[in-house]
Structures are given as structure tokens and as C-alpha cells.
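Reading through the C-alpha cells given below for one structure.
Heads up, one of the protein chains got dropped from this complex, but the rest are sitting where they should.
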Amino acid sequence: MSRFELYSPEGIRIDGRRWNELRQFHCQTNTHPNASDGSSYVRQGNSEVICLVKGPMDTTYGSSSTKQLPDSPVLSISINHPAFATMERKKRPRNDKRLTELSIILKRCFLKTIVLHNFARSLIEVTVTVLSFDGGLLATCCNAITLALIDAGISLYDYVSAVTVGLYDQTALLDLNSLEEIDLSFITIGVVGDSDKLNLILCEDRLPLDKLERLISLGIEGCHRLKGLMNDTVRQVGADLLSKKQ
Amino acid sequence: MSFVLPGNQIQVKSANVVLGPNVDIAPGSINETVLTPTTAGMLKVKKANPQSSLYYVESNTKRYVPQINDFVIGVLFGAFGEYFRISLNSFSPPVLLNQYSFPNASKKNRPRLSNGDLVYARVSAVERNVDVELSCIDATTGKEGGFGVLSDGLVFDVKLAFARYLLFNSDAEIFTQLVKRCKFEIAIGVNGRIWIKTDDIKTTIACVNVIRNSQNWTKEELPAKIEDTFKVLKTN
């Protein structure tokens, strides 16, 4: 198959992790206080993403060409995937259908998670920039948006945390990097808070149906762990702010 | 009654002719004795009053064009200033309904309507270059006259000609058959919308299917088909 052994018989993956281990997760909020109303930086392994949130603001500042229901808020999400983010510096077309699709998926996810009726007739503009890509694009973007929205003070029902899960033969592997992503079929799962309820599922490869349950349960577990890590960071930031106040 | 096409010539004997919808004077006609239809449809003649007769062509169009004094059912989807924005048809520009054109409405006592509400109203003003306006006040009595918000029930679309037929023929076969089966409340808008409300959901669905499908049923097969529709839903 490939030059690398994706999962050794001893249960070690190419980067030395076990099957149920996440990559190193690091996140920060309020990284760009002057440029936006809310911002975040998320690093999952070698995937790095910056997210900026502007808003809530008056809809007239956004693109008002489309008719919106008068009291529904407008959420716009755009993803930048610059050429330097990947190993080969391939120029991407401006209207990449894949990125469009991802941004639509993310938008639909967050429309149900934001407490909508608080933001009647307002616009929330989210921009995600991928600094470095190493697998789990949708998942990392999703986590970054959650944190940036929290930083912007936009009321959410709960955290949305997302992670990828792949299938190697019979084993489910958590949080794939790009090498694993190329060779394995994987799904991206997004979970709301600490519940078992799924907000997001995306599967683009062929996958046996009877393995799905195992992947989902591992994914949910991974999401809960990520949610915990994000929650810790947010609480730490809150504690720091409070201590400065006195 | 006959089928006419644009370009046909209709010879009229008497000079007292009232031109109804879709009928015009044929170009070059002397003394207005030759008429020509402007759409394809059935030519109908009615006595307008003892001296004159009304000529019109009954046709089936797809998009509703507001005419004054039409009864319509619209969906409210916004408000600005003292107007509500009402949609009479999917994908057509909105029409207006003044907040004061409800019975007993005043500055202090405004009607409480929210987005998505159904309104039964009368077209009160159709003028070139000005938005179409609706009103919920009966023109002759200045009272309610059955207009206003339609709550609960279900609304559905039918062909425009069918809606017109039902509105002006309350003794239509479909109604006489339907009243034998259940109790219902109905509002018909000539913009091709019918609102119906009955006591329970299954009966409503049955009524909707019967009315909608009866557009294509003959009078003879009506009772049997109604029987079928109701039976299927009751057994489910």
C-alpha cells in the first residue's frame, strides 16, 4: 500500500499515537483584539487555523442583495485556504466548490447553535484562515469558529466540537493527520456540548456500514475531550480577565 | 358558450355591450359590433342589466394578476411603516395591506399580526405605477365581512379558474358532496389559494386532497373518488 505503516501491529500510528489519542490540541482566544470582535487560534497537530468574527452588526453593512426573512439573523462564513497552507503550493481556483460546500456546512451547523432570537436583523461575519493544513480541515475550522464566537460574546447554546475518525482495517483511529487522511476512509463528526447528539456528519469515502457505529462512538468521545480542552481555555481566559479587573 | 381564440371575431347584435375580462373591440370594427377575445378560453355572455349584456372570456391563467374587488388569501411576511407586506403568490412581488384597513383599527388599536399569518382580504386598489393594496373591510358595509386573519387549518394551491369557479358557485357539486361527510370552514381566494379547517387533521388532509384532485374529476365519478380518499386516510 503506502511506504508508511499507518498502524503498526503494536498499535502505534505513524506519528507515534495510539488509536484513541488526539493530536496535541492548543487553542487561544482573543488573538486579534483590534481586527475583530472575536477571534481565535486553534492548532490540532500541524493543522493551524485562525478565525475572526465580526458582529453582531447591522445587516446593511453586509451584502444586502439577498432577501432574508426580516427577523432571521444572517451568518456568513468564508474559508480562506491559501497556497502556503499545504505541502505543494497548488493554486486553487477562487470559487473552489469544495470550500464553498464546507462553508455552507459550517454555516448550517452554527445557525442551529447560535441563540438566534437574540440577534434579530443582525449580521455575523466569520472568516476562517487556514495557516497550515495537516488533516481535519472541517473539524479544526468548526472548533475555531466555536471559540471565536464565544470570544465575540455571541450567545451559543453549547460548544460545537468536531473531530475526524478514520477506519484502518478493523480499527477506528481518532483525529487523522493528512497522511492518514489520504489513505483511509474517514468521517468528520461534530457534537454539541456533552451530549451524544450529532450536529454534523460528513463522510466522503466508501466505508462499511457496520463500522459506522464504532467510528461515531469514538468520534463522540474525542469531541467530548476537545470540548473539555476548549472549555478549560475559555475558563482560564475568563479567570484572567476577572483578576485584572480588581 | 363557445371556445374562442385571439383573432376570432365575435359578431354582436345589440349595441349595448359591456366588455368583460379578456374581451376587446376588434380593430377596425364599426359601431363596436365586432369583438375579439384577447386570450384563449370559453366565451360567456351574461345579462348585465335589462338593456345590455356582458361579454367575457373565461380562461385559466397560471399567475394571478390582482383585479379590484377580488377576494384573495395572502401570506404576511413583513411590515414597514403602517403597512404589512403580503405575498399573494410564491415568486411574485408583494402587495400592501394598510394596518388601518381592518375594522375598528386605530392608532391605539392596531391589529396584531405576525409573520407567516394568513390573511383573507379584498383587493382595494389597483393602479398603474403604485403598489397593489388590500383591505380587510367590506366595501359595502364598512364592517368585517368575513375578512381578516385565518388561524389554524391548511392552505393549498389550485388552478386560478377552479378557485374562481368555486368562489362563485357555492352550490358546486364538490361542496354538496363534501358537506355530507364532514363539517368544515373554507375560504377561497381567487389567487388560487384555498384555506380549509376541519375538526381533525386527517379529515383536513382528506378534504384538501378531494378538492385539489377534483379539478380533474368528472361529476359522475366524484362520489366514488371522495369515498376512496376518505377511506384511505381513515384506515391508515
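Per-chain residue numbering starts at 1, and chain names A and B are given in the order in which the chains are listed.
Operating definition for what follows: a contact is a pair of C-beta atoms (placed from the backbone, for glycine too) under 8 Å apart; a residue touches a chain by one contact, two chains touch by 3 or more.
Basically, contacts and distances are computed from a predicted model.
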Of the options "AP-1 complex subunit gamma", "GPI-anchor transamidase", "Exosome complex component RRP45" or "Rad17", which is the UniProt protein name for the chain that has been left out of view?
"Exosome complex component RRP45"
Among A:Tyr7, A:Phe25, A:Tyr41 or A:Phe110, choose the residue that contacts the chain missing from this document, as touch is defined above.
A:Phe110
From the listed residues A:Cys27, A:Leu200 or A:Leu226, report the one that touches the chain absent from this view.
A:Leu200
Residues of chain B touching the missing chain are 75, 77, 87, 90-93, 114-118, 150-155, 195, 201-202, 204-205, 208-209, 232-233, 236
Chain A positions in touch with the non-displayed chain are 62-63, 65-68, 74, 76-79, 94-101, 103-105, 107-113, 157-158, 187, 192-193, 195-210, 212-213, 216-217, 220
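One rule holds for everything that comes next: only the chains that are shown with their structure count from here on.
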Indicate the whole-number Å distance between the mean C-alpha point of chain A and the mean C-alpha point of chain B.
52
